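All protein chains but one are shown in place.
Showing chain A:
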């Protein structure tokens, strides 16, 4: 299997008025196809920056980064991934269906194909019947599901999610986590998922990347021992708690010097 995403010695330094900020320093990481990888760490650890580098929204200042064997820019032009932001960012003047059609319109899909795809992804995120509703008529959780549907509408085999459930309450979040796992099982996509919730990271991931700030770097990469089938009550098992503990240790280690 060839890696979907591979990073070697990746660094990104922002030049600011207060001097250089090392958002990422010497990051090495390989993500295999079909993996669910969570990036966890305190703010400023570069987890979002790393995801944005993969998406070609930021340009690394050093090191090598390959997405599907291409540079991030090429991968972006090849529409290799769907990106989900923390805010659903649905266009208020478009219906839910219209929002999902947006990437398809830009990428020049045929009209008949669009309609099929919209129906398909709406079913995937359990929003069938909401096609003609406008975003303001949906709850925050439903809006975020619609934005996930939008990222799934075209054939990208990578799904990048930047704290997609960060603004939602715990109950909605649990529900969406469960749904996301099902969705991942059904579609077999490779997922990069930024979060600052330990239970969320452990519950969802096959691989947990623990990061720490100043400079942004990876302190631990944890391969999950949990089974692929994950009911919500898995979170009370000793195995789950052990993994959570290791993540917490990793976070603490990264923080020990400040």
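Everything that follows uses one rule, which is that a contact is a pair of C-beta atoms (placed from the backbone, for glycine too) under 8 Å apart; a residue touches a chain by one contact, two chains touch by 3 or more; residues count from 1.
To be clear about the criterion, contacts and distances are computed from a predicted model.
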Undisplayed chain, where the name is taken from the UniProt record, one of "ABC transporter permease subunit", "Na(+)/H(+) antiporter subunit C", "Cell wall polymerase" or "Sarcosine oxidase gamma subunit": "ABC transporter permease subunit"
Touching residue (missing chain; options A:22, A:76, A:120 or A:196): A:76
Contacting the left-out chain in the complete assembly, out of A:40, A:55 or A:124: A:55
Touching the absent chain when the full complex is considered, from A:94, A:196 or A:214: A:94
Residues in chain A touching the chain absent from view: 55-57, 76-77, 79, 81-83, 85-87, 89, 91-95, 102-103, 105-107, 134-136
